[in-house]
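With one protein chain held back, the other chains of the complex are shown just where they sit.
Labels A and B are assigned to the chains in the order they are written; within every chain, residues are numbered from 1.
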Amino acid sequence: MMDFGFSLSKSSTMDLGKVDDLRFEQLCRLEPGAGICIGCGSCSASCPAGRLSGMSVRKVLLALQRGRSAGEMLQCCMLCGKCTMVCPRGINTRNLILSICKIYD
Amino acid sequence: MNGNIVIIGGGIAGMEAAKALLALGHTPILVEASKELGGHVASWHKLFPDMSSAKDIIDRLRADVRGANAFLGTKVISFNRLADGYSLKLSNGIVVNASAVLVSTGFRLFDATRKEEYGYGVYDHVITNSDLEAWFSGKEDPRVPENVGTVGFVHCVGSRDLKACNGQCSKVCCATAIKQAIEIKERFPYAKVYCFYMDLRLFGKKYEDFYVNAQRDYGIQFIRGRVSEVGETIDGGLQVKAEDTLSGKPLKVRLDLLVLMSGIVRNDSIRELSEMAGLETDSDGFLRSVDNEYSVVESNRPGIFFAGSCTGPKTVPETIAEARSAALSIHTYLSGE
Partner (left out) sequence: MIYEGKQRIWSEYQKDIPDDNWYYVRSCIRQNFFPASERMFTEITRNVLGKDIYETPHHTTCGGIAYHCDTIPQETVMTIVARQFALMTEAGYENYCPSCITSFGNYAEILETWREFPELEARIREDLWKACRREFNKPKYLAHSSDLIYHWRNEIAARAKHKLVNAVTGEPLKIVEHIGCHYAKMFPSKGVGGAEYPYVLAGMVESWGGQVIDYPERRHCCGYGFRQYHVKANRGYSLSNTHKKFESMEPYHPDAIITNCPGCPYFLDRWQYVIAEQTGRTYGGNGFGIPVLTYEELAGLVLGYDPWDLGLQLHQVAVEPLLDKMGVEYDPAAKYLGLNREDIMRPELPTSIKCF
């Protein structure tokens, strides 16, 4: 391959057709609240780990919905339960986090 | 004065007002431009949030207003002020002198062909909310594939869009999109359904429950981002692009069917009518009420009242409530004379 000093950039476009739905559907069965997040950010705003580590339940859930990896974020969760207390949609975030860890290893 | 009441527009607003006026002992005259009473709701399949049948409501209203005089396929062509009322000339040649007039001319759905980038009328599988309602009601539409695997709903088509000269929110489309998305899922349980929205405005009673149901029980995905362009794929499907603004990334998806939520825009007849009758229009182009808090059904002219979407986008229950309110205002106005 010839080196021109520049090359094709990787597209940042997300193709929804390539999302792994099976795992997310499995998650919704374990925690039906996974589908009803409205992205308000209450969980992240009240998260004590988030301030130090960048951990965000909102971001993790959105990434999984779009078929992207959530990275290592959840490993910083201390299961303190603050996010469960503040979620306006009543999502059982503790069960959500544990379920994500189960399904997405 | 003779106590005649003319109702211009025979949709749900005009019919409900006629029904209420009949109950109050009046015999209103309904003037409807199309061939039958019912307006937009008559062509709708089900209504949110309880999924009631639109046809049942229209059938009931049509029966209820049988006692009124109805001129169908008729328009008002001139409007003159008399000492104690108005003289209206109709397109069928009849002249009616009225003590009170109710304007209930409704709205028009935004012409989706004007958003050229969405390809309505150009691509094979792009339809509007109203096309989908007709299909739900049993009308055949070759644009709806036999097996729908992926469907997109585009909110705010021609609403809150200054480029389309239509700045206001149409109010009903968010809930309509959720309703139609659920109906699609009921017919095609394995379909993936995406709603592309700018803001979700689910303000009414039980609309929020409706939204949660759509997410939790039907797995409908909501993507915050406006569709930027639509193209046709080689197999006749659609390629839709948007930004997922929550992820901050561009997004594309291949769809079998795209539904455009055409918004509510002012009826073209408003301009003529406001000129003929000396009515004012508001900054949004709809008819101007005396105020938008306390006196929504009253116009700037004595004896002329408003009901429904001629003053701006309204839901069905709002329209019905306004129609009853306007009927009572007319009754009070006529009793006071």
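Here is the rule we go by: contacts are C-beta pairs under 8 Å (C-beta built on N, C-alpha and C of every residue); 3 or more make two chains touch, one makes a residue touch a chain.
Note that the coordinates shown come from a computational prediction; the quantities given were computed from them, not determined experimentally.
Peer 1: Among B:44, B:123, B:188 or B:207, which one touches the chain that has been omitted from the display?
Peer 2: With B:44, B:123, B:188 or B:207 as choices, the missing chain is touched by B:123.
Peer 1: Which parts of chain B are in contact with the chain that was left out?
Peer 2: With respect to the unshown chain, the touching residues of chain B are 113, 116-117, 119, 121-124, 229, 231-234, 239.
Peer 1: List the chain A residues touching the unshown chain?
Peer 2: 1-2, 4-9, 11
The criterion applied here is as follows: only the chains that are shown with their structure count from here on.
Peer 1: Round to the nearest whole Å and give the separation of the Cα centres of chain A and chain B.
Peer 2: Those two chain centres are 38 Å apart.
Peer 1: Where on chain A does chain B make contact in their complex?
Peer 2: By the definition above, chain A touches chain B via 12-17, 21, 25, 28, 32-33, 35-36, 39, 62-63, 65-66, 68, 89.
Peer 1: So in the complex, the part of chain B that touches chain A is made up of which residues?
Peer 2: Contact set of chain B toward chain A: 150, 192, 194, 212, 215-216, 219, 221, 224, 244, 246-247, 249-254.
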